[in-house]
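Missing here is one protein chain; the remaining ones are kept as they sit in the complex.
Let's turn to subunit A:
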Amino acid sequence: MIHEFDPYFNYRTTLFLTEKGFYEFWNWFDSESWYPLGRIIGGTLYPGLMVTAALIYWALRFLRFFVHIREVCVLTAPFFASNTTLVAYFFGKEIWDTGAGLVAAVLIAICPGYISRSVAGSYDNEAVAIFALLLTFYLFVKAVNTGSLAWALGSAFGYFYMVSAWGGYVFIINLVPLYVLVLLITGRYSMRLYIAYNCMYILGMLLAMQIRFVGFQHVQSGEHMGAMGVFLLMQVFYFLDWVKYQLNDTKLFQTFLRITVTSAILVGGIALGVGTASGYISPWTGRFYSLLDPTYAKDHIPIIASVSEHQPTAWSSFMFDYHILLFLFPAGLYFCFKRLSDATIFIVMYGLTSLYFAGVMVRLILVATPAVCLISAIAVSATVKNLTSLLRTKQKVSQTGSTKGAGSSKASSKVTLDQSQPFQKNGASALLVGVFYLLSRYAIHCTWVTSEAYSSPSIVLAARGAHGNRILFDDYREAYYWLRQNTPTDAKIMSWWDYGYQITAMGNRTVIVDNNTWNNTHIATVGRAMSSNEDEAYEIMRSLDVNYVLVVFGGVTGYSSDDINKFLWMVRIGGGVFPVIKEPDYLVNGEFRVDKGASPKMLNCLMYKLCYYRFGELTTEYGKPPGYDRARGGEIGNKDIKLEHLEEAYTTSNWIVRIYRVKPPTNRL
């Protein structure tokens, strides 16, 4: 089964790709979502994931294994996670030695930070993107270490795969130039670096422009300008090196150096200024700008701030996803700083920048995981090497001591050494046992976290019954199949944007807004409709041709991610575009309530009426009055709800999903 929300869209597009072929897929205009605007799917998605799954599907079909595309989609993520493990081994070997590579592969294989996005069923861009990220970094570090053009070419193709897979490629295109800059500052400029970076940047940029969604952003967007600046700086360095080689006069060269560097920086700054001022270079988009200034999204872009994955990270999320890697990371950094080389500088920078971004946004813990695993592996490998070398030297020295025997002045010192050696040997073996104990605790933790937190498909909910048995709520799929079978084929469904992809994929009906969230005004219109009273909402729904409204309600089951708990975000997003919606109108003394003390605007808004229609007659919990909302923990305020322009079409068995039909306007007399 496909989990969550976004994978349903990816599954639908992959299905389309396998059925209609690549050209239809590339030119696809979808009129079933974002009614009445439609969506140019070919130009607004990252095709890497779909093409990968389709290729695997076609390869299996060629070998006469007739699997369904859904099976391929579900299992793509674990397959690529295994590939990531292999790449982690080679990367660890490149940075430190084979021991570190092995430990890195083991750590990343079970790390919850990565497993969270690579379980079977999590058919999302990150499944292949993390593999592409690590592959690109590995090939680039290999290119810098060897100076070979072939490895640099490989890294350019790895970058192309990353660009096709995920919008997070911006991380690569900024980290690699930053790394080159750090190498230049620390005086590690070399021909290998020059070859590697130039090849990767130019070829990678040209290849990236093949993806329609990315287009010309590499030369036009502010986020990509760092790479271009460093590219020009490298040319300046190479030129200066050449001039130094030609010129035999150091004094003259110093003057020349100063003039060139100053003028290069001046010219670069002026070009950047002109580009930004004229609008050719677009500024940083909100999603990435909020990484540099985390308070930006909260104040200016409520849609970005409302996604739960975009919240900043608390310490417990770090602990949950990393466990002992949080101890090993600073130790690994120490070992990297002890043995500085081009490769260890890279992994240190990758680890630090990605960990900072993981602190800003929970979802980016995924990007930091490979770096944290690699650096922790260095710590483990170095410590274990130290301890085992302690164990080994003792045997050697004690052997030479026994062969040398008595009769020399050195014998006495060897005797004293012999006396402390068993103690040290015991100590070292005890510490080794301790290391293995910690690693085994890590494995136990990872297994527990994966089974408890990261295995739920989110579309089927589970809860513990009164006797400890597990109860499943399959209401979502029940509602979507009802939509598929009981509504006319051209019906339009209005719901909050979270459910758009699932409705289109499983219910096969047109939706007004979905998870792509590319049009803020359209979402704000839906938010406004949900927060207005029934008459105003009916006008908006008539203007959008809505036939059915779908809401998610958790009051009967105690499900806390329902639409009433998300309601304030609808108000904020709607209010961001239509100032007639004001958030304080729905709050009482700054508090969000649904009981008798709730604000009148809240008690009369469309979302309230649709969620609580007929709920006042239902007894949900033993000993509580009818109309007791188990998710909010209170009795609702307005139990006697009458709907004028809508009628109830379907409520699922646990009241989680409720569907209403919009009545056509009454005939005018």
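By definition in this document, contacts are C-beta pairs under 8 Å (C-beta built on N, C-alpha and C of every residue); 3 or more make two chains touch, one makes a residue touch a chain; residues count from 1.
The definition used in the following text is that contacts and distances are computed from a predicted model.
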> One chain is missing here; what is its name in UniProt, given the choices "Oligosaccharyltransferase complex subunit ostc-like", "AP-3 complex subunit beta", "AP-4 complex subunit epsilon" or "Phosphatidate cytidylyltransferase"?
Replying inline: "Oligosaccharyltransferase complex subunit ostc-like"
> In the full complex, which of A:16, A:189, A:284 or A:320 touches the chain missing from this view?
Replying inline: A:320
>> Please identify which residue in A:273, A:286 or A:330 touches the non-displayed chain.
In response: A:330
> Which one, A:251, A:467, A:642 or A:668, makes contact with the chain that was left out?
Replying inline: A:251
>> If the hidden chain were put back, which residues of subunit A would touch it?
In response: 185-187, 251, 254-255, 258, 294-295, 298, 311-320, 324, 326-331, 333-335, 337-338, 340, 348, 352, 355-356, 358-360, 362, 379, 382-383, 386, 390, 420, 427, 431, 434, 438, 444-445, 448, 452-453
